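A single protein chain has been omitted; all remaining protein chains appear in their positions.
The first chain written gets the first letter, and so on, giving A, B and C; residue counts start at 1 in each chain.
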Amino acid sequence: MTTILTLPVLLPMLGAAVTVLGSRWATLQRVVGVVVLSVVAVLAGVLLVVADERGPIVTELGGWPAPMGIALVADRLSALLLLVSTLVTLAVLVYAIDQRIADYGRGTASTTFHPMYLMLCAGVSLAYLTGDLFTLFVAFELMLTASYVLITRRTNASRIRAGMTYVTVSLLSSLLFLTAIALIYAATGTVNLADLAGRIGTLPSGLRSVLGLMLLVVFGIKAAIVPLHFWLPDSYPNAPGPVAALFAGLLTKVSFYALLRTQTLLFTRDEPWTLLLVLAVATMLVGALGGLVQNDLNRLLSFLLVSHIGFMLFGLAVFDAAGVAGAALYAAHHITVLATLFLVSGLITRRTGTVALDRMGGLARSAPWLAVLFAVPALTLAGMPPTAGFVAKLALLEAGAAAGVDTRIVAGVVILASLLTLYALVRVWVRVFWGKRRAPLPDEDDADEVVIGTARSSVPMYAATGGLVAVSLAIAVFAGPLTALTARAGADLVDPVSYRTAVLGARASR
Amino acid sequence: MLALVVAHLAVAALLPLVSARHRRAAFGVAAVLPTATLLWALANTAPALHGGLTTTTAWAPTLGLTLSFRLDALALAMVVLVSGIGAVILVYCIGYFGAESPEAPRNAALLLAFAGAMLGLVLADDLLTLYVFWELTSIASFLLVGQSGEQREERRAAVQALLVTVFGGLAMLLGFVLLGEAAGTYVIPEILAAGQAGRLHGGVLTAALLLILLGAFTKSAQLPFHPWLPAAMVAPTPVSAYLHAASMVKAGVYLVARLAPGFSDLPVWWVPVVVVGLATMVVGGWRALSATDLKQLLAFGTVSQLGFLMVLLGSGGPLGEISALAGVALLLAHGLFKAPLFMTVGAIDHATGSRDLRKLSGLRTAMPGTAAAAALAAASMAGLPPLLGFVGKEAAFAGFLDEGGLRGWIVALGLVLGSTLTAAYSARFLWGAFARKPGVEPTPVHHRPGALLTVPIWICSVAGLVLGIAYPVVDVLGASYAAPYPHVSGYHLALWHGLGLPLLFTAVALGGGLVLHAQRDRITALAPRSPLDAQRGYELTIAAIARVALGVTGRLQVGSLPAYLATILVAFVLLPGAATVLGGGWPAGQPLYHSVMQVPLAIVVVIAALAVARAKRRFTAVLLVGVIGYGVGGQFIVDGAPDLALAQFLVETLSLVAFVFVLRRLPADFTEERPPRRVRVPKAVLGTVGGAAVAAFAVVLSGARTEPSSTIGEFVRLAPAEAGANNVVSAIIVDFRALDTLVEIGVLFIAAAGVASLVLATRYDRRGRRRVESGQSSPEHEEDVLG
Amino acid sequence: MTTSRDESHDPMPFEEWDRPREAWLLSGDCRRPGQRSLLLEMTTRAVFPTVLVFSLYLLLVGHYGPGGGFSAGLVAGLAFVLRYIAGGSDDLGAVVRVRAPAVIGTGLVIALLTALAPVAWGAPVLSTTKLAVALPLLGRAELQTSVFLDVGVYVLIIGVVLDLLRALGTGIERDMRDAGEDA
Partner (left out) sequence: MTTMTTTMTMDPVTINMVMALTVGVLYAVGFTLLLSRSLMRVLIGVVVLGHGTNLLLQLAGGPPARPPIVGTAPPESFADPLPQALALTAIVITFALTTLLLALGYRAFVLVGHDEVQDDVEDRRIARQKVPSAPLEAGDGDEQDVESADDEVEAAAARGRDAAS
């Protein structure tokens, strides 16, 4: 079991190395990628089941006990998010592979895509599993550096600005993270999370909140909390379809996970966190309003992505077991639905040759399956019943309704943001799927990686997207066990005794 | 019951397969399930009237999310409307949509799906279950109104219907959650019991009830949310007849009827219901009098009737029993007269190609059967005996007249006014559709409606007559629903209650209606613009939302990277900074320096750093950065970190080389124009404040340390013995924390690949412009990056 | 290379002290004899192997003093940088025949296998042990298995430096030739 915990990190890294060594054999690259991620998905499922039954699973790497060595920890929250994330990365990989086959043929190997993709997955896994603050930083770097390469790969003149924005902002956030780690070490003398939980508690409360706020800002940048979110709608939409799907699905949520983990483990609170409530309101509204005015489909989705980060923040801000559980459930749902929508957007763009809403039309007739593939995740994101989005939103609303007057008011904002989200998505539906049919526009830039304006979207691309839709539907169908699981995860988070005991053993009692 | 609902949705999903073979058959197949549902419900009348038939399926019990259903009197009445009329209308569709209609497959599937959702809604025994199906009906309505979305009116109406109803629906959801939180359950009977017992109170209850009413009002097209309903008339007539007359628009009324027994004593409940309901009844009736499109006329009539039902089923009061009874009767009556009237319009439209009552003339003789059926339905609408509409209306008047008092009289008079208008527009409908009008040529009938178009009209109209005569049946049903109200009146539905005020009121309404109809020309001249145009209100709201969205986004999302970075810095300085100022203490005894050697190195680093900030040439800046790097390396030596210093020197050297390689290609000066002072100074200030803040954090936080590092002792003890390394730092890197190292070389791996991909592909960027063909071998740039 | 406005003949203003006056970097292009520096080439030939040996020393000494895989790899890498500056890519290509990405991949694989290998003996991932090896002539030598991780790091870093030389060195040079710019 303890070896299994390391494999979600080490296997993709090994896969990345193999795909570089075998970078002339296209099939090898594809097989390695799909096999590795499938194995990781299975392992994540095993971890989830075991962690749910027996409590957090801990591996002390090299046999060195924490806080000396690095501990990997899989508890309910991290195992759940790992499982969902891996399913998403797997589906996106299949989509990307088949897009490439459709555009370049079967024999084309990729020099950078596969290794970077697998490295990114390794980074994501490690970020979920690590029980060490510095390793979390390193995991972020692994994930982010790979994402820099993926987003700037084959950029042209018009898209390179997006790459610069993304890389620069991320670099700043990384350096601030490192600064925060240095300051935390200066104050406490440890970087192990479980150990920190004990040591931070002994600091004066003023300094505790300094560190808490510092980590909030650091993770807030990458999680796209308003007003730290501006970079996101300027950069994600310019990435190629599958890459944007990967980013939208995973990166912000990994940061949110880090926020959730650190705030609940290190900076426990007894009542709702007013500052975060305010930020949640701002995030929900600014994102949703931004989505309303966009003409670029991907930008619109990016703004909605930001908006729904606010939903998760709301759950965290409530800061009780129900709120945190709601946030966890919402994160799991959000990972799948955003990735799906960006994949669908990729399919739409391939068909129409444009991302501009006012230049599309009539796809409901010409591509009914695409309409279905869009409608289901769109309804999910808008939180319409009976989708997963509804269940997750309900969990948040109930937590908010129970926690006090402030949170009830913010629950009202959740409702408003849902309505605005629906409005934005209805705009997409009306512009893209209704109206007169239009001929696809020609690809404006032939030379770049993205081929658009073609009907050549292979069946596996649809199947991969459909697979993600199925994951999202499964979250709704199995909402019973899942909400029970996230409720237990929420209880773990607000009372992290089991986490600390699992990592530190008897030393946790300090 | 869940199985029944799911069966509807599943068959709807499979229906396109049938449509692909035979378009008209799809509607026939679709009609089977509603028929079966109706029969099932009727077969279960006995249990339904005595306690109800329930099933429960847990979905997400942690959240209180269960799918609970109950067949009771109210649900039974609604099932008659939803499934009974649904089946009839689906048969009507066979005739309405031709064998070749491209619209047919979509409509068949959507109508059946809607029937399933609506069935779930009316059977729901749990607030959340109800909400689930509530929104599903909104979505089905959106798709049915929008159709193929090719006409702008369709799109506009569909979006308006969706936004308004979902707005209400979401508000209602919040209300449900608040109510559920207060009551500790979402099960409707338990909540009603808690409400009746007065166990719920306070601001939360007020907010919850108002939010729930908001949902009910939007769905049932109450003032001022009603304009979506007339707008939705762009949908095909069977859709209008089913969704926007018989079933979906009743959902709000139904919800109010469900919850009224628990809460109608509270002013926060009955005041809005009565005020909004009466206003809707009057305004809707008034607007119907000036409509020229027959469907519009019926739509406003529906708005009016929904207001009526809202008052009856929601107002409660001391004699809530009677108005509830009247409400159930009229609920049934409305479905049974409004659906055939709509279908009549469809038949007329089909036969003549027009719905404009100014153009239609002489159809009474051309389509006598249709005319007779429509007359029967319109009579029920106007409240003529012995139809069900009359029975219900009598009871309605009786209830409020008996209640008396200010409230009773106001409501009763309001109802008379509304009923007068109802009688007037009923007459207007019959006159407009069938009468021979002076000066208008008799409208030619292209093809007479066949049996599929007329029989359904007859079925509904006659049902209204039969139930009117067989009023005890409705009475039993209504009494079962009204049971929770106090039994004080002993009132029963009947065709004859003797002479009395209620009968007088009915007569006044009918007479007044005929007078109004006689004065139709003046009214049409008077009516067209009411001062408060709710439709314009909707448009203004949407435009305002767009303007706010544009204003907010335009101001915040400025697209400038420096602005974004500055925001991040401000947040990083401000949030923890404020906390530091508030809660931090400057450590006592902070030394100026620990080792003399730190001072000269620091001076070098600081001077080089300040020079970098001012450097104009790239190369100079890079060299100065090198100086900083070596200076920091020197500090590492002083601090006792030789490994770190070694790595720092080597990395710095390699960085310099890399920079120099790239600088070969770039101009010597920074290409950036020197920005004006008003840009430069704030940036420098922000940067300085940021630096000062970090320094302050460092001092304050490092001064707060009370314990030694958790690990230093272990590391020093174990490094030589267990890790085989005297160099503790090295032991940490390759052994104690080897994972960090592993991941870190992963980062290097990525960076190298990224640099190669960025730089080596550059030479192909400008050549581009060639179409990538399918099946082509490796793109050139890939080969290059491969090495 | 220098910017177009040419004012170098003027008495140099104070802030222009750092203005470049000549190509300050020797080109790596071997085929242009005018740019070759015999002295540098000779020195490099002499220094190159020495530095490589020194890097191996650093690799092995890491457990006992400053050094380790990183520093060793960087030192070796700098040796290749020197070689490139003196002899250009053709010269470098003559020394290193493997693809740089393959070197990097190999380094990573070595490191990862070192991490996973203990599992085969039932030990935790990334655990290390002391191996006693009987060497001919030298007798018994002890070896901490974590040295393999260091070797992986060493190989990977050499690969990274080579890849950087390939991209930033050769690649940019080729771009400049393509663009007709004087190197």
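In this text, a contact is a pair of C-beta atoms (placed from the backbone, for glycine too) under 8 Å apart; a residue touches a chain by one contact, two chains touch by 3 or more.
Keep in mind that what you see is a predicted model, and the values were worked out from it rather than measured.
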Not-displayed chain touches, in the whole complex, chains A, B, C
Checked against the full complex, the residue among B:72, B:181, B:321 or B:643 that touches the missing chain is B:643
Filtering B:22, B:50 or B:152 for touch with the omitted chain leaves B:152
Full-complex touch with the removed chain, picking from A:308, A:408, A:427 or A:500, is A:427
Interface residues of subunit C toward the undisplayed chain are 64-66, 70, 164, 167-168, 172, 175
Touch rule applied to subunit B and the missing chain gives residues 150, 152, 155-156, 159, 536, 539-540, 542-544, 546-547, 549-550, 553-555, 557-562, 565-566, 569, 587, 589-595, 598-599, 602, 605-606, 609-610, 612-613, 618, 621-622, 625, 628-629, 632, 635-636, 638-644, 647-648, 651, 654-655, 658-659, 662, 665-666, 670-672, 675, 683-684, 686-688, 690-692, 694-696, 698-699, 702-703, 705-717, 719-720, 726-729, 732-733, 737, 740-741, 744, 747-748, 750-751, 754-755, 758-759, 762, 765
Across the whole complex, the chain not displayed is touched by subunit A residues 134, 138, 141, 145, 148-149, 152, 155-157, 160-165, 167-168, 171-172, 174-175, 178-179, 181-183, 185-186, 189, 191, 233-234, 292-296, 299, 356-358, 361, 426-427, 430-431, 434-436, 438, 507
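Everything that follows uses one rule, which is that only the chains that are shown with their structure count from here on.
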Contact graph of the chains (line, ring, star, complete, other): complete
Busiest interface, judged by C-beta pairs in contact, is A-B
Per the C-alpha centroid definition, the whole-Å distance linking subunit A and subunit C comes out as 37
Separation of the C-alpha centres, subunit B versus subunit C, in whole Å, is 61
For subunit B, residue numbers touching 2 or more other chains are 735, 738-739, 742, 746, 749, 751, 753, 756, 758, 786
Multi-chain touching residues of subunit A, meaning two or more other chains, are 10, 13, 16-17, 20, 23, 61-62, 111
Residue set of subunit A touching subunit C in the complex reads 2-3, 6, 10, 13-14, 16-18, 20-21, 23, 59-63, 111
Within their complex, subunit B touches subunit C through residues 615-617, 619-620, 642-643, 645-647, 650-651, 653-654, 657-658, 660-662, 664-665, 667-669, 723-727, 730-731, 733-735, 738-739, 741-742, 745-746, 748-749, 751-753, 755-756, 758-760, 762-763, 786-787
In the complex, the residues of subunit C that touch subunit B are 1-3, 15, 18-20, 24-25, 62-71, 74-75, 77-78, 81, 99-102, 104-105, 107-108, 111-112, 115, 126, 128, 130, 142, 144, 146-147, 149-150, 152-153, 156-157, 159-161, 163-164, 166-169, 171-176, 178, 181, 183
